[in-house]
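What follows is a structure written as structure tokens; I'll ask about it next.
With one protein chain withheld, the remaining protein chains of the complex are depicted in position.
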Amino acid sequence: MSDPKLPGEICPAPRTAPGQILLGHGGGGKLTAELIQKFFLPAFHNPFLARLDDQAVLEFNGKRLAFTTDSFVVSPIFFPGGDIGSLAVNGTINDLAMSGARPRYIAAAFILEEGFAMDELRRVIESMRRSCAEADVLLVTGDTKVVNRGHGDKIFITTTGLGVLDKRVRISGDQARPGDRVILSGSVGEHGMAVMSQREHLEFAGAIQSDTAPLHTLVEAMLEASENIHCLRDPTRGGLATTLNELAAASRAGIQVEERKIPVHESVKGACEILGLDPLYVANEGKLVAMVAPEAAETVLGRMRGHPLGREAQIIGEVVSGHPGRVLAKTGIGGTRVLDVMFGEQLPRIC
Amino acid sequence: MCLGIPGKILQSFDANGLRMGRVEFGGIVRDACLAYTPEAMVGDYVVVHVGFAISRINAEEAARTYKLLEEMGQLSELEVGGTDGRQSSPQSAVGGKTDEIS
Partner (left out) sequence: MKYLDEYRDEQVAGNIIGEIRRILTRPWVIMEVCGGQTHSIVKYGIDRLLPQGLELVHGPGCPVCVTSLELIDKAHAIASRPEVIFCSFGDMLRVPGSHDDLLTLKSRGADVRVVYSPLDCLKIARGHAERKVVFFAVGFETTAPANAMAVWRAAQEGIANFSVLVSHVLVPPALGAILQSPRNRVQAFLGPGHVCAVMGYEEYEMICAQYKVPIVVTGFEPLDILEGTLCAVRQLEAGRAEVENQYARAVSRKGNPPARELVMKVFEVCDRKWRGVGGIAQSGYKLRKEFCQHDAELLFQVQEIQTQEPSICISGEILRGIKKPHDCPAFATECSPQHPLGATMVSAEGACAAYYAYGRHGEISPAHPGRGTGAPGGVAQ
């Protein structure tokens, strides 16, 4: 999943500029969705695309393959806990993993800006090498292009991934059913705040690190515990709230969560409080949300907690038949608020 | 309106003639200007707005008033509800009003 740029760069449509791409179109929220609906879906209409999952599941000679692609444009390219390279590998691995597939092969295309430092390129490549090795995937083909200075922000990476689906699992955004439990694999807000701290030169004293990580082994462990996992998605740009909305819309069901059950680390909380940001809308790169049949929820949760990337997993809510497409949250004091999709990026506020 | 967050002063120092502090908010430590809270010492909590401490938190006052909030509701129902001595009966009074408000 691509990362949002500078906090100010994703902006709502100014009244005077229809007919042009705006930075907000890359935000992952409403503008992006509009672009997909208006331009891409009609042109390439087919049942695979129509699902709007983060990956496509294809069949070849009885074997099921998951196929995905993603671009990474994050700035700055190095941040606490990761860099654009590890993000590019883990992000695509995770898109495959969210269908229940085992990631096997990655292709990477680089667009490099004239003037980009060789040393930095070396660091990024080394990071990708490490990430591939840790996740046991092979980078099997790639491409490199160079653009003129000023026409590309140092480095853009597009990764494409191929994975194998071993079981007859049907995991897709539209599979959630009323009664399903919503399980979150761990604390939210770390990646977005880590990137922001680097970008805005905020000293968080190294307290916040990006959570970028490959989730496929966690997913495998979950599937071993139960096949009754209906949805999986990783809440990247737009945060947990946006992802829950996507799932609610795709499944045409309602979702209710309890805010108090959503883990947020103290340092992320502190940083969000100071800047006036809501952790539920901050990007993550090493977490997943699962919709699990109620009878299997506790088992799956237990298995998640036994995995290094799921130690803080929590059941945070459930899928309901009421208010289809809407996500409601019970607030910390027992009130209710609607968790809407974010439009652009949250901006730090003084008010 | 004014986003002011309480933080704990860990350290104070001088920078360019201004009294500054290292202030901790949850797990985050940031600098804030303490020029407007000269009475605040290391260990005190201050409300910080746009990088400036604007008020020192009165810990005793906070503790005292919080205790009252915690005990609220455990007060006896014999508490008088209004100056005219009338006991307010919550169910009927508020319930009745509901019909009038649309």
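As written, the chains take the letters A and B, and residue 1 is the first residue of each chain.
Methods note: a contact is a pair of C-beta atoms (placed from the backbone, for glycine too) under 8 Å apart; a residue touches a chain by one contact, two chains touch by 3 or more.
Quick caveat: nothing in here was measured; it's all calculated off a predicted structure.
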Where the unshown chain meets chain A, residue by residue: 7-9, 11-17, 23-24, 30-31, 200, 202, 254, 256, 260, 266, 269-270, 273, 275-276, 278, 320, 322-323, 326, 328, 331-340, 343-344, 347-351
Touch residues of chain B, complete complex, unshown partner: 1-6, 8, 16, 18, 25-26, 33, 35-38, 45, 47, 49-52, 54-55, 57-59, 61-62, 65-66, 69-73, 77, 81-83, 88, 90, 93-94, 97-98, 100-102
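Everything below uses one rule, namely that only the chains that are shown with their structure count from here on.
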Averaged-CA centre spacing for the pair chain B and chain A, given as whole angstrom: 37
Touching residues on chain B, where the partner in the complex is chain A: 1-3, 5, 24-31, 48-50
Chain B contact footprint on chain A (complex, rising order): 202-205, 207-208, 265-271, 273-274, 276, 349-351
